[in-house]
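This is the structure I want to talk about, given as structure tokens.
Every protein chain but one is kept in place in this view of the complex.
Let's look at chain A:
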Amino acid sequence: MRMNLLSRRRLLQSGSALLAMVAMPALPRAKEKASGGRLIVAADSEPKNLNPAIVASNGVFFIASKVIEPLAEAAFNGEGGLARRLATSWEGSEDGLSVTFKLREGVKWHDGRAFTSADVAYSAMNVWKPLQNLGRIVFANLEAVDTPDANTAVFRFSRPTPLQLIRNALPVVSSVIPKHVFDGTDIASNPANTKLIGTGPFRFAEYKPGEFYRLTRNEDYWGKGEPKLDEIIFRVLPDRAGAASALEAEEIHLAAFSAVPLSDLDRISKVPGIEVISKGYEALTYQLVVEINHRRKELADLKVRQAIAHAINKKFVIDTIFLGHATASTGPVPKSASEFYDPDVTTYPFDTAKANALLDEAGYAKGSNGVRFSLKLRPAPYFNETKQFGYYLRQALAAIGIDATLVNADAAAHQKAVYTDHDFDLAVGPPVFRGDPAISTTILVQSGIPAGVPFSNQGGYENKALDALVAKASETIDAEARTEIYRQFQKIVTADLPLINVAEWGFITVARNTVLNVADNPRWAVSNWADTALRS
């Protein structure tokens, strides 16, 4: 109780400090331009390591993507779904053993040094491949990066690597960091991991733990007439109800990643001056998944897994838990990934009677108390929706005679229990689909992954045919053929149910209507915001 009071007081203090900053007279420079101004955004987490080249996660990108840029960004209308950033073109060789990037000329780091292909080579070989959570997979076969001149980088692979995968992965895995800052130091503990130096439209100015991050305009940005804002402030507001009131009080301009709870959207959309925007997350699809521990003999039985799939009422999940802001899943690839999505898979309509029949067939008859067997269910604590789905799933399982005991834990304890100790029977997880199944989706069902790798198959599932398919796709250069393999992949996963895909969702941005150019690309919240502006 006392803790609560204290944090509220601190919040008020930091709030009034920020208000004072807003009230300060605008810089004279800003008055001369048509654009400018200070955008204040709600941030709900403060990542320990803010370097997107090492930690490719949305929490880091949200802040760091304005400072450190990737080679290419996702786009609604770009060629191949990409917009050029630090690379201006990319071309794969016939044999799939090399990809050549032409780099943008005249780009400067925030400390004044010139950006060259040496920076790209250094980032790829020393950071993306050995250190980055996703780069490890995408660049697993990267052997060397040649730099014939300052604006050309040639990635050489030891085994054929599909250009389709590299292209789809570029926005997420290719954040370039300066070689002259990191070379010869311990990369993991370099101070530039928190005080970022990049090429992006904004410079990293200041971070006050528990209060705010401040980014200022980069005068030397390569984009003509960009950025439009003078400053971005990420105000730390971990309390979700706080973000909504701060928006209404005009203390912040924008809250992304559903910082305003879904249940509050209906009300806040009616407040004048506030807009609710569901676009801008198309390439950041989260999937609601029931992870299964196949070491449990009951769950190793396909009929039991089918019964569980039939017991889940996806319509209820979408309408009641996500309040309509989600789509029912058919398989491991979301509908939003139209390049790969295959609707022609085994589906499991909600049917309690059929689920009960399947369990009877499998030989797990109801006991005298109506219970067939008991399970331990661990819902991931990251989202309100995953926790609520945990409550729902417990009731849905009770309806088919499976007694599930919920176990709640904080994020760290949950990850250790599920992905290291395998101390679960069922878990509810929110994996992310990142534009290509090979980046973070196949790992959910592949076998042979060591214990401790988060968001991977730790349920002991093993399917040789599926493993072979994934291996084949990783070396198939032809985009058409590779896409076909992933259609097969979806059919096998939905038929054999190594996990159960329930729903997929993007997030919601709530912004004051003075913020312009919101959600103009499919990764908007984690893109560079060079064209974002404030209407005066």
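Rule of thumb we're sticking to: contacts are C-beta pairs under 8 Å (C-beta built on N, C-alpha and C of every residue); 3 or more make two chains touch, one makes a residue touch a chain; residues count from 1.
Note that contacts and distances are computed from a predicted model.
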{"item": "Per UniProt, the name of the complex member that is left out, chosen from \"ABC transporter permease\", \"Dissimilatory-type sulfite reductase subunit beta\", \"NADP-reducing hydrogenase subunit HndC\" or \"Septum site-determining protein MinD\"", "value": "\"ABC transporter permease\""}
{"item": "Omitted-chain contact residue, chosen from A:52, A:70, A:390 or A:459", "value": "A:390"}
{"item": "Touching residue (missing chain; options A:321, A:469 or A:508)", "value": "A:321"}
{"item": "Options A:176, A:244 or A:466, residue touching the unrepresented chain", "value": "A:244"}
{"item": "Options A:77, A:189 or A:263, residue touching the unrepresented chain", "value": "A:263"}
{"item": "For chain A, residues in touch with the removed chain", "value": "1-3, 240-241, 244, 261, 263-264, 266-267, 320-321, 381, 384, 388, 390-392, 394-395, 398, 405-410"}
